[in-house]
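For this view, one protein chain was removed and the others were kept in their places.
Each chain gets a letter, A and B, in the order it is written, and its residues are counted from 1.
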Amino acid sequence: MTPSVENVRVTSRNEDADVAVRMEGVDKWYDTFQALKDINLTVASGERIVICGPSGSGKSTLIRCINQLEVIQKGRIFVDGIELSGRRNIAEIRHEVGMVFQQFNLFPHMTVLENCMLAPMKVRRASRAEAETTARRYLERVHIPEQADKYPAQLSGGQQQRVAIARALCMNPKVMLFDEPTSALDPEMVKEVLDTMIDLANEGMTMLVVTHEMNFARSVANRVIFMDRGEIVEAAPPEEFFNNPKHERTRAFLGQIS
Amino acid sequence: MNALKNALAIVVGVGLMLAGSLAGADTLQDIQSRGTIKVGMLVDFPPYGLMNEQNQPDGYDADVAKLLAPDLGVKLQLVPVTGPNRIPYLLSGQVDVLVASLGITPERAKSVDFSEPYAAITIAVYGKDDEKITKPADLAGKTIAVARASTQDTAVTKVAPPSATIRRFDSDAAALQALMSGQVPLIGCSNVCYLTIQKLAPGKFNKKFELSSQVQGIAVKPGEQNLLARINQFIDKIKANGELDKINEKWLGEPMPAVLKKK
Partner (left out) sequence: MIRQFGWNEFELLVFAARWTIVLAIIAFVGGGIGGLIVALLRTADSRVARTAMIVFIRVFQGTPLLMQLFLAYFGMAIFGFSVNPLIAAMIALTAHASAYLGEIWRGCIQAVPHGQTEAAKALGLHYFARMRHVVLPQAARIAVPPTVGFLVQLLKETSLTSIIGFVELTRQGQIITSVTFRPFLVFGLVAAIYFAMCWPLTLVARWMERGMARATNR
């Protein structure tokens, strides 16, 4: 008899009591193109990780694998001690992982409030009143309670992205993924979104952030990860990463962006 | 596994029974056991088939069908069909027979079986009452109107003596107009067209002689020998007892045409 999945899960849960995300030997192909190569990464609960690297290096792919927006071909991924295993627990995982996209992806036909209430009501089966209370609380936290009854198209980019953050938080996730959350914003709006993310970090949220905002990385990240051609080339605390990069490719990349 | 085999056996059995019942079907028996005959007829081909003021199928074909049903001792169900779908209606068994102005042609005889003719569209020479004409030779020196390139044009041209003048018009309506206005004393046209003439000028024009005719038969599914024999018996009867004459008088304003008489 092979050990049942249940056994494996229980064991890993015990071992990883304070591990939020763990990736072991993950490979990802798009047809014949390998987008991720042997990714090994452990993110502790409450840890803030910033992922950077050149375009096409696999940053988005990596974080999208964590909530199964992409399917991996090899390796294992655990979220909050639960192993991703195809369709079976996909819903379970997504409850625990919030995601914020570069393009906001708010639902244009719903008000801000409805955007925030939809998932708690449909997924968590919250009552309308509960969902609304939660939604208003998080809109307060991202400093736009007064926009609750507007439609996304009536908001500025920065406001829309803060709604997107609030919408994700309403599901009460354990981990938040950010894929270049400020790249589509006008410069004057970047700060309001970053401030919101810093607040979140201060509250102890586990975060994986793909971004080119190196100041944010310096001040918020516990660890900075540099990716190139589908591989994690270097992972280090910000001081070490920026002041004393070990790898040639990292140095070249840092030279380019600063 | 066994259940599957049994199911298969049942399906095959039912299939064979169905096929058998199709092959050996006797529509006459079906009609009699059902107590109703389903007759397909046109409703947009007056005076043979039409819808009357009460929106009921009527006309020559309807009257023939109304005699056929009691002759078989069953009730009548008239099913309106159209030119394009009448043969599918018959072949798929939606109707038992067609009394639908179906001209007897060799092509159609390949897909359905025809009874003896029960109706005909005749092409004839009609003219003023006082014109003494009974045969083609009498047309010598006369003027006759026809619709250009129609069946009647061909027929008249074939039999008219050289001294006859054939005036060709664009349509039956135009030829008819010429007759009415007295431009020509004679016309070559169908019996249906002659109906209009009588309506417009009752009693002024009569039939001189027939040129040709397209006979129509009652159609049954191929191989329905019993039904066909029974229908032929019926047609003989109504031809003999004058009922078909009455129908012709009623709808076409003249007795049964000669082509229906000869056997």
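Following the convention adopted for this analysis, contacts are C-beta pairs under 8 Å (C-beta built on N, C-alpha and C of every residue); 3 or more make two chains touch, one makes a residue touch a chain.
For clarity, every value in this text was computed on a predicted model and none was experimentally measured.
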Message: So one chain is hidden, and I want to know which residue out of B:Q94, B:S111 or B:Q183 touches that hidden chain in the complete assembly.
response: B:Q94
- line: Of A:P108, A:G204 or A:P237, the residue touching the omitted chain is A:P108
- prompt: In the full complex, which residues of subunit A touch the absent chain?
  reply: 67-69, 91, 94-95, 97-99, 101, 103, 105-109, 118-119, 122-123, 150-151, 153-154, 164, 167-168, 171
Hidden partner interface residues of subunit B, rising order: 18, 21-22, 43-47, 50-51, 53, 55, 79-82, 84-85, 88-89, 91-94, 195-196, 199, 251
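Throughout what follows, only the chains that are shown with their structure count from here on.
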Statement: The distance between the C-alpha centres of subunit A and subunit B, rounded to whole Å, is 83
